[in-house]
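Here is subunit A:
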Amino acid sequence: MATVYIDGKPYAVDAHQNLLDQCLSLGFNLPYFCWHPALGSVGACRQCAVKQFKDEHDTRGKIVMACITQASDGARISIDDPEAVKFRAGVIEGLMLNHPHDCPVCDEGGECHLQDMTVMTGHDYRRYRFEKRTFRNQDLGPFVNHEMNRCIQCYRCVRFYRNYAGGRDLNALSIHQTVYFGRNQDGVLENEFSGNLVEVCPTGVFTDKTLKRHYTRKWDLMYAPSICVHCATGCNVSAGERYGTLRRIVNRFHHEVNGYFLCDRGRYGYEFVNSDKRVREARLNGNAITAEAAREHLREAVERGRAIGIGSPRASLESNFALRTLAGPGHFFSGIADRDQRLVALILDILRRGPCRVPTLHEIELCDAVVVLGEDVTNTAPRIALSVRQAVRQRSFEMAEKLKIPLWLDDGVRDAGQDQRSPLFVATIASTHLDEIASGVFRGVPDEIARFGFAVAHAIDSAAPSSGDFPAARGIADALKGAKRPLVVSGASCGSEAVIQAAANIAQACGAALYFIVPECNTLGCAMVAGGSLDAAFRLAAEGNVDTAIVLENDLYRRAPAPDVDAFIGNVPHLIVLDSLLTRTAERAELLVPAGTFAESAGTFVSGEGRAQRFFEVFPPDGVRESWRTLGMGRWSTLDEVLADLPAELPGLARARDAAPSAKFRIAGAKIAREAHRSSGRTAMLANINVSEPKTPVDPDSPLSFSMEGAEKKPPGALIPFFWSAGWNSIQATNTYQREVGGPLNGGDPGVRLIESSAKEKSYFAGVFEEFPAEGGEWLIVPIHHIFGSDELSLSAQAVAELVPAPYVAVGRESFAQNTMVRVEIAGQMFLLPVRIRSELGARVAALPAGIPPLAGLPLPQRGTIEEVK
Partner candidate 1 sequence: MTSPFPFASIFGILFAALIIAGGLPWVERRVLALFQDRYGPNRVGPFGVLQTLADAIKMFAKEDWVPPFADRAVFVIAPAVLMVTVLLSFAIIPAAPGIIVDDLNIGVLFFLGMSSLGVYSIVLAGWSSDNKYALLGAMRGAAQMLSYEVFMGLSIMGTVLLAGSFDLVKIVEAQRGLWFVVPQFAGFMLFLIAGLAETRRIPFDLPEAESELIAGYHAEYSGMKFGLFFVGEYLGITLISSIITTLFLGGWLGPWLPPVVWFLIKTSASIAFFILLRAALPRPRFDQLMALGWKLMLPLALINLLATGAAVLAWSF
Partner candidate 2 sequence: MFSILSTIWRVFLHMFSRRVTVQYPEQKPYLAPRYRGRIILSRDAEGGERCVACYLCAVACPVDCIALQAAEDAAGRRYPEFFRINFSRCIFCGYCEDACPTYAIQLTPDFEMGEFHRQNLVYEKQDLLIDGEGKYPGYNFWKVAGVAIGGKAKGEAAREAPPTDVNSLMP
């Protein structure tokens, strides 16, 4: 702690931070552009100028940039000094010289940091009478719109895109006043985090292209705090709605999880909510029926007996629990295929038993040696890859500290660190985007990866079982042993228990943090609502013991091979499906009941970290209801009632109730408004239907109101619908919700970690490996994951769908020529696919993109045959 005098008054500040950071933390309105709490300071924009004085007798002082000045003890500065004020106004005027007259048609308008800062400095009249420079724009793909004229050259975009996210195809081009931020030619931005440019850019150069299609100003959207459904990371998002359609997703800061950034799948996958494939009304044998008739039919089916429930890892904890309650614990199945279920159970077992701690994403960023085992993190849990990218910078931070360079001084740290990185080892089936920053890579089929992992564990601790001789293992072992905060990242995506065991062995051997990536947003939650596997349900049906199967938000054709699912549906006389999208399974349902998506329902997800997090209705559902409400059959009328019943049945999930305040929560007697106080059109938006305004719906499940009426005070972390504070209309208002800038949210970060282990003893797995290569003409077909395509829901999102690759089969170099059509026979199915060469694949190893129709549902890895089509 240090004391800094700001305009004559003493304030306690953090001496390790810069003045700008501390001024903002103290609540001063000090304008800035190039600084970002996650990107650090470069002192490029000269906007945060303040006056610094030598001592109390110094009246002249000198202008310094707050962002690159240490908040040293006894420093005396002035924000309101007339000269500093004039300086900042001058800087803004300079930045605005070439800024176009675009605000009315600019998507950033109303949430523009440049607008805010211009107002803050008082610049209101344009004196410049000469020509403005202009640029041509580029087409940057379906996610990000480019409007270069608006650029103020703060360099934040390239600092995020290149330095933070590791992108290569966006850069600062040209010179002097024509500096241009773009690609060398039109094309889709390659980096998986390009969507963050929308929030990083302080003005309207990069804007959300999906929002542009149904544009709405920030103040007109109705928001709710939500959780991303497109992978298991559990990123916090704010979802915004207008006129009954979901309009966009923005980041909702969570210090321990997603921080300031989201991946593109999470940001743009939301469009499935507006998709044509949505189920909007109940259907019985294809004919629309009323919701009451559907409920009656469901009731009859359950009362008839011999009903089973098939849950889903993409449905909320509450919906799975409601199904389990309805069908009975013995008749509840998780909806996950046998092998995947075993993998998740193993992961849960390892995490519960300990001694390895599950790190938060923020803790991952602080790790100084990372081993990735079997997981293409960038494509299975992209946000974690971004954290791993920050982890490798630990080496350069150490070097900077030795040179006494403060860590927030971004350019200084990068110059000191150069290309020095903390050790990162990537052992995967095929090449990954993390390879470029890895100090070592290993390629092999899942069992080779597991073997390699066991070898590394053995090299660290000879008590761990060995598995063969891998020369590279020794180097990795030394790096992990030398690290202060080692980390192992693995997961279920390569379908191998041995890989998971290997990861556990390494982590135990070196006392590392251990993060397992699971496939879906509520995989862990669904597994914790203990139920049999999907295959068990199939067997039960095959024995003729099932009259009715109730399938909850689950497309069985993505879980198991199509012939198995066809057989199951054939064995079940009555198939009842609750889903939000018309999936292949839903098409075959006798009774199809619409289910609310994450935007139309409230519930809880358990992320890969074991963190239970609540999401809330973004807008009042029109006809569609939460599945737990449908399945509850009137047993519960509010979410809190479901959560109150949860602990008795499933003690392990008891604390899920504390993921967010209950619906009774009030701030000074008031609810929390979902809409901004400037929200417009209330008396006109539905006037074409009826000139009398309808009554505002009441949300029984949350303390949030469906209107602009709510508490003045800022809500607790779990209930922040959107970030806004007076004078800060852009996402930069996040600063005002934090304890200190960049730190945890006021009142603590939301969510409850359900899995904490205090065990100390190590217990190593003994490896069991399959032999490979296979005999005869068989191929081992392994999965390759794609950020766009492997996730079910985002496949139905318009913008994401544009980037989903066409089905293909990847093989090593020797076998087939590029683009040859081959016939792939696997799990009793046959596909005609073009060949793509991935040279890192070994002999007789092929890879199929996971989850991309029609290849979804194949249990990979799997043996199969590949023949060229003549």
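Everything that follows uses one rule, which is that a contact is a pair of C-beta atoms (placed from the backbone, for glycine too) under 8 Å apart; a residue touches a chain by one contact, two chains touch by 3 or more; residues count from 1.
With respect to how the candidates were assembled, all candidates are chains of the complex that A comes from, given by their letters.
Keep in mind it's a predicted model, so treat the numbers as computed, not measured.
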Task: For subunit A, as assembled in this complex, the candidate in touch from 1 or 2 - done: 2
- [ ] Would you pull the subunit A residues touching candidate 2 in the complex into a rising list?
- [x] 100-106, 109-110, 129-137, 147, 149-150, 173-176, 178, 180, 182, 212, 214-217, 219-220, 243, 678-685, 687-688, 690-692
